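Apart from one protein chain that is not included, each protein chain of the complex appears where it belongs.
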Amino acid sequence: MKVPWHTSISIDWSDWMYSDKLIEEFRNPKNMGKMENPDGVGKVGNPTCGDVMYLYIKVNDDRIVDIKFETFGCAAAIGTSSIITEMAKGLTLDEASKITKQDVADEVDGLPPIKMHCSVLAADALKLAIEDYRKKKGKKSDMKS
Amino acid sequence: MKVPWHTSISIDWSDWMYSDKLIEEFRNPKNMGKMENPDGVGKVGNPTCGDVMYLYIKVNDDRIVDIKFETFGCAAAIGTSSIITEMAKGLTLDEASKITKQDVADEVDGLPPIKMHCSVLAADALKLAIEDYRKKKGKKSDMKS
Amino acid sequence: MNVYMDHASTTPVDPRVVEKMMPYFMEKYGNPSSSLYEIGREARKAVEESRVKVASAINAAPGEIIFTSGGTEGDNLAIKGTALLDKDKKHIIISSIEHFSVLSTCDWLKKQGFEVTKVPVDRYGVVDLSELENAIRKDTALISVMHANNEIGTIEPIEEIGRIASDNGIIFHTNACQTAGRVPIDVRKMDIDLMTLSSHKIYGPKGAGAIFVRKGTRLEPLFHGGGHERKLRSGTENVPGIVGFGEALDLACREMRKEGERLTRLRDRLIRGILKIERSWLNGHPEKRLPNNAHFCFKFIEGESMILELDFNGISGGTGSACSSPTLEPSHVLSAIGLPKEDVHGSLRLTLGKQNTKEEVDYVIEVLPKIIERLRNISPFKEDFGEYESALAHEHKH
Partner (left out) sequence: MNVYMDHASTTPVDPRVVEKMMPYFMEKYGNPSSSLYEIGREARKAVEESRVKVASAINAAPGEIIFTSGGTEGDNLAIKGTALLDKDKKHIIISSIEHFSVLSTCDWLKKQGFEVTKVPVDRYGVVDLSELENAIRKDTALISVMHANNEIGTIEPIEEIGRIASDNGIIFHTNACQTAGRVPIDVRKMDIDLMTLSSHKIYGPKGAGAIFVRKGTRLEPLFHGGGHERKLRSGTENVPGIVGFGEALDLACREMRKEGERLTRLRDRLIRGILKIERSWLNGHPEKRLPNNAHFCFKFIEGESMILELDFNGISGGTGSACSSPTLEPSHVLSAIGLPKEDVHGSLRLTLGKQNTKEEVDYVIEVLPKIIERLRNISPFKEDFGEYESALAHEHKH
């Protein structure tokens, strides 16, 4: 019988710890801060749950020309907030609204399973900001017409 | 409040190991072997239980002038066999039959609790040997009269 | 600078303890149950000598000490062991701030048909004694209240609880994982029947511990087998672990007073320094607390990010934040003292130990405010929880 001690099995560290990429985003978040007069705002989460994200966008010609975030939450929440601003910047609204939680998680080289909800929050915040922009724009064009 | 770490408590090693005295008796048993033509024999124990003692006595003038043992059993059985022969040698039959299991245990500086039955065996073997002698003698004197 | 301030979680093993353990790995490696030969007797001696040390440390008799693999096993053995013995008594009283090893054990017992009363604590974490007395029933099998809380460091009135239990003829268990070797314990004076000790919280090795079982107190064992440890805990004894634990507890008791005073000074310095941060406060009792425990909350901060930031600065600490817990549940202890959930997230536990110095404390006092500032900067909340607070207030009205 084969003694299988030599089998090489790799450990999935993401069960236990954050990827270097996520840590990097957490330590040096991009596009952090409040935006004055944003075209759209997405607010998700709740302080009682420990995670709140505010996402602000500026839109020009159906394209996200500027994006900022403010986040109260864990490293995963802050890191995914940062990364989604990077991913969305410069995209058209249609492109941006197609970003999924999995895209976000992949972009930070994976998330521990129990932290996947943070990537959901980030994707939702972006969608809400775009919706908010479109609603406002709708109103504006309503006013115009 | 008093911190009682300095209390000195002694450990009762006899729960775990034999006394030096018992080990000495086991290693160098006295009066070991079969006796030819004994005046009395005491046989106790049972091989299925793991302990058998044969005790042989020679009696002169109601006094034990020689005594020998053969034992199948643990160190406590062998050690207490040896010590009881030493204790009984030279005693009158009345004196010898007063030897208790506690006397035997004390003589070997104590026994682990679960080994106390060995001292019982030794004391019983001596009593049986004396009885055996008295029975035989009774018969002889019966014959004489 | 590397600053370890999570001694309530675990501690390094004292070098003197490691030294005592070493011979039992490669030289005196015998099985204590094999006392028919020398190398087994050596192991037996080591175990029994350690038992004496542990007993002496808490004013118990050696026969009242049962070695275990740690605090969790001890709590399980003490509580299940008592509960499963007397089929008629189906009620257990605990405090609302017990460690998981007590809480989850009681949750399991509930599924087996037991009723569990959780006695509330005040805002400092002190158990309400009159509620405790009121909770007592005819079928109460056990009162279990921890000696000191592992999160907020509050020391409970164990002597009073012991008296209440004994007056009512109820078995009293206390989880002393955080106190043994840190504050004095006298199981006789405190009327304790069962007590859990853990080695790795007091500079002893992981994988060792003990329970005190007062003479005459019966228990159903958790491990059945060869009948080791007075039949209460079968299994080959972890000799080096037991030796290390006994030595560690002995050392801790000998040095308790001096080290306790030193730690109290450091702790108070730390507290004074940290509380200068705006919108911060201390949790736990101001005086009745472990000499090495400092526990804070910071508004608008989530604890996990704070711990990570501290780690980047070489500082190891703990938090009761939900995000840092494997169940994503915020600390039940901080809820029990009345903190709203959003504040529980912003908690930080710093627990001091032997190697910590004044310089290290000052370093933490210097670094932490910057971390708090940075995180508050990232956060949308700076002054209040804004719309959420009013939303919550609204909710509460319903």
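Letters A, B and C mark the chains as written, and numbering starts fresh at 1 in each.
Note that a residue touches a chain if its C-beta (ideal position, glycine included) is under 8 Å from a C-beta of that chain, and two chains touch if they have at least 3 such contacts.
As the structure is a prediction and not an experimental result, all values here were calculated from the model.
Of the listed residues C:S50, C:S69, C:S280 or C:N293, the one in contact with the hidden chain in the full complex is C:S69. Check C:P62, C:G162, C:G241 or C:G260 against the missing chain and you find that the one touching it is C:G241.
Counting the whole complex, the residues of chain C in touch with the unshown chain are 4, 6, 9-13, 15, 18, 25-27, 29-31, 33-34, 36-40, 69-73, 75-76, 99-101, 104-105, 107-108, 198, 200, 205-208, 222-227, 234-241, 304, 307-308, 310-311, 315-318, 324, 326-327. Listed here are the chain B residues that touch the chain not shown: 23, 26-27, 29, 32-34, 46-52, 54, 70-78, 114.
Across the interface with the omitted chain, chain A contributes residues 1-9, 11, 13, 16-17.
Note that only the chains that are shown with their structure count from here on.
For the pairs A-C and B-C, the count of C-beta pairs in contact is higher at A-C.
In this assembly, the C-alpha centroid of chain A lies 87 Å from the C-alpha centroid of chain B.
Spacing of chain A relative to chain C, judged by their CA centroids, is 38 angstrom.
Centroids of chain B and chain C (each the mean of its C-alpha atoms) stand 54 Å apart. Shown for chain B are the residues in touch with two or more other chains, of which there are none.
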